[in-house]
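Note that one protein chain is taken out, while the other chains of the complex remain in position.
When the chains are written out, they are named A, B and C in that same order, and each has its own residue count from 1.
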Amino acid sequence: MTDFTDLIDGYYRFRGGEWQQERERWSELATGQQPKVMIIACSDSRVEPATIFGSRPGEVFVVRNVANLVPPFDASGGLHGVSAAVEFAVTKLKVEEILVLGHGACGGVNASLTQSLADSKPGEGGFVAEWIGLLDEAREKVVHQHGTGPEGQTALEQEGVKVSIKNLKTFPFIQKALEAGELKIHGAVFAIADGKLRVLQDDGRFEAA
Amino acid sequence: MTDFTDLIDGYYRFRGGEWQQERERWSELATGQQPKVMIIACSDSRVEPATIFGSRPGEVFVVRNVANLVPPFDASGGLHGVSAAVEFAVTKLKVEEILVLGHGACGGVNASLTQSLADSKPGEGGFVAEWIGLLDEAREKVVHQHGTGPEGQTALEQEGVKVSIKNLKTFPFIQKALEAGELKIHGAVFAIADGKLRVLQDDGRFEAA
Amino acid sequence: MTDFTDLIDGYYRFRGGEWQQERERWSELATGQQPKVMIIACSDSRVEPATIFGSRPGEVFVVRNVANLVPPFDASGGLHGVSAAVEFAVTKLKVEEILVLGHGACGGVNASLTQSLADSKPGEGGFVAEWIGLLDEAREKVVHQHGTGPEGQTALEQEGVKVSIKNLKTFPFIQKALEAGELKIHGAVFAIADGKLRVLQDDGRFEAA
Partner (left out) sequence: MTDFTDLIDGYYRFRGGEWQQERERWSELATGQQPKVMIIACSDSRVEPATIFGSRPGEVFVVRNVANLVPPFDASGGLHGVSAAVEFAVTKLKVEEILVLGHGACGGVNASLTQSLADSKPGEGGFVAEWIGLLDEAREKVVHQHGTGPEGQTALEQEGVKVSIKNLKTFPFIQKALEAGELKIHGAVFAIADGKLRVLQDDGRFEAA
């Protein structure tokens, strides 16, 4: 799949196969979505939630951005794409589970770890640099303990998931839903190389599912 | 798939099936991603690009947010999640095609069309209201011509895709890539109800693929 | 396949499968057809030449009507659908083989054999009655020898093929092409029940291929 023609070809396969088999389901879905699960994942082409979890259309509300980040609650105005998606999912769709899904070999995490884009101008790496600034505090801790090599990379991928979860909890409506037992938040990292999913445990460690 | 246990079950099916069949491929992917295509799609649970286009891991870099929106270039600082993703995809990964993918029955578009969340506070609909403010200009035109019923909804879903494409073109590095013939931008709307993909044509109309 | 929706579904399967596999071929075909073979077959839903012979797009020019009939050459004007098709195939496309393909359990042949539609008005069976009048002479001979039962039916299916071949030979351009060795004419009957194809031999008998 390397160009738009490939996408259209894929669409025809979908329409000629899977869509027809689930025609009735699509007809129901047209009346509205009722996902119970939200996933916040990376834009990385290797981390497709529908593939990794085998979810079907209508099941998972998905946000994807560089390094699966969630900024903290900020009521001072301006555009907040992730906040809008979380607000919509939790207050309107009433999703019951949110998964923040990190992954191995994450380019955004690596740019944070190595500060490779520091001082870049917007359009020349500056947008990414600013965005992954959300990881700054975690990065300092990680680099101090694990350095900027492979060990640091893995550690920051895991810490990044924790940062996003921490930020999710700054949203008043999330706090409320958590307290009411209407929402659960999970973290996990999918390590591409060995195909393992490591899930965040209550004690803060990530353990293979 | 209604809770986290279902996700883990799905992960095991993936690991026991598809992942094993493509073990070699995943091993290659672990060394880096080289997608040629970027898709900007809605977070809506019914619009999973990997499903609609049958793409495989490593093939498509994906941004998903409410109503598949792209804000215009803004160098004044602050967090810009979509801009970061586009910058990373175009300047670093050198994707050659970007598809902005709208869809039928879009809740974000509907909130814009009907202004149902106007004047909401952040956390109570205000984040969504602010975010879909990106559609304000298009909405005025659409409502004037088609009203706020089903016809207006379809029209704004299509106009929204055009807004995102227009905004993409405000990024200097996108302009440069377009001029150099290194990048193409496409628009399409997937109508859930009848399963049709309508593609933006050169003359501005959307036509079934 | 019982309604139009089924046809459209089938088209999507074709577009998502076979068409994509032969995309290059279709691209070539778009520039023009160069079939070497013409088949004149019955409209009967069970006698699909592409299925029986496994032909691919672009390979066989096909006429289908009730009872696979060819009227004799008639230069006196009026609409001649079959003559137009034969003229186009032989003088313009230069097909090198024509196969007249009859089949078992042919309703048109049966209506001739039993004269079940004799004296019907146009629109009430009269069009069919008039059309299968092309078999009148053959019918008389067959009924005399084999009666109007199953034996007569099989005999008239075979004789009907011979009638069409005889009529083909009344066309001056066919005579010319046959004499020049540029065209061959074949006859065959596909017996649905046992799936056998019986081919017209030089001595006038039909023998299993």
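In this section, contacts are C-beta pairs under 8 Å (C-beta built on N, C-alpha and C of every residue); 3 or more make two chains touch, one makes a residue touch a chain.
Predicted, not measured: the structure shown is a model, and the values here were computed from it.
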Among the displayed chains, the hidden one touches B, C
Those residues of chain C that touch the unshown chain are 1-4, 6-8, 10-15, 18-19, 23, 26-27, 29-33, 35-37, 43-48, 50-66, 69, 71, 73-75, 77-89, 91-92, 96-97, 99, 104-105, 107-108, 121-128, 130-134, 171-173, 184, 186, 192-193, 195, 197, 199, 209
It is residues of chain B that touch the chain not shown, namely 207-209
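By definition in this document, only the chains that are shown with their structure count from here on.
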Please flag the chain sitting at the greatest distance from chain C, going by CA centroids. A
Could you put a whole-Å number on the gap between the CA centroids of chain A and chain C? 62
Would you kindly tell me how far, in whole Å, the mean C-alpha position of chain C lies from that of chain B? 52
Which whole number of Å gives the spacing of the CA centres of chain A and chain B? 15
Of all residues in chain C, which are in touch with two or more distinct other chains? none
